[in-house]
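Note that one protein chain is taken out, while the other chains of the complex remain in position.
Then we have chain A:
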Amino acid sequence: MKLLTHNMLTSKCIKGVQEGYPLRLKVENVEVKESDYNQEFIVRLLPKIRYDAIYSAAKDAGIAEDLPDSLPEDAATSEEFLRKLHHVLLEIEIMAGELVCPETGRIFPIQNGIPNMLLTAEESI
């Protein structure tokens, strides 16, 4: 699972959860997979992502050393920052681990890089 995807996921599907965002991340196995840098694409992503959730997920994954803790003013034009963001969003692959609902502690497992967001009938809205 990439951190770009993590940024979009919520546990709001669980009955009773208010926000369910961001999901906490527990990493058991992570891989780094290089991917061609596409500046235009990363710039397009800027308004779609919640940066604070990226930063907290990167911290959970132990890869936040290089990242600023909040979105810089010149994000859209700073190639240095955009490359770091590209690395964190698209080159980090969580192969095994857990996503955890911040309100209920419910665990969504990640296996073979694929998160499982299925709920039981009782849990769903």
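Basically, contacts are C-beta pairs under 8 Å (C-beta built on N, C-alpha and C of every residue); 3 or more make two chains touch, one makes a residue touch a chain; residues count from 1.
Assume contacts and distances are computed from a predicted model.
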Missing subunit (named according to UniProt) among the choices "THO complex subunit 6 homolog", "tRNA (guanine(10)-N(2))-methyltransferase TRMT11", "NADH dehydrogenase [ubiquinone] flavoprotein 2, mitochondrial" or "Proteasome subunit alpha type": "tRNA (guanine(10)-N(2))-methyltransferase TRMT11"
Residue among A:12, A:26 or A:59 touching the omitted chain: A:12
Missing-partner contacts on chain A, residue numbers: 1-2, 4-5, 7-13, 21, 35-36, 38, 40-41, 44, 48, 50, 90, 111-121, 124-125
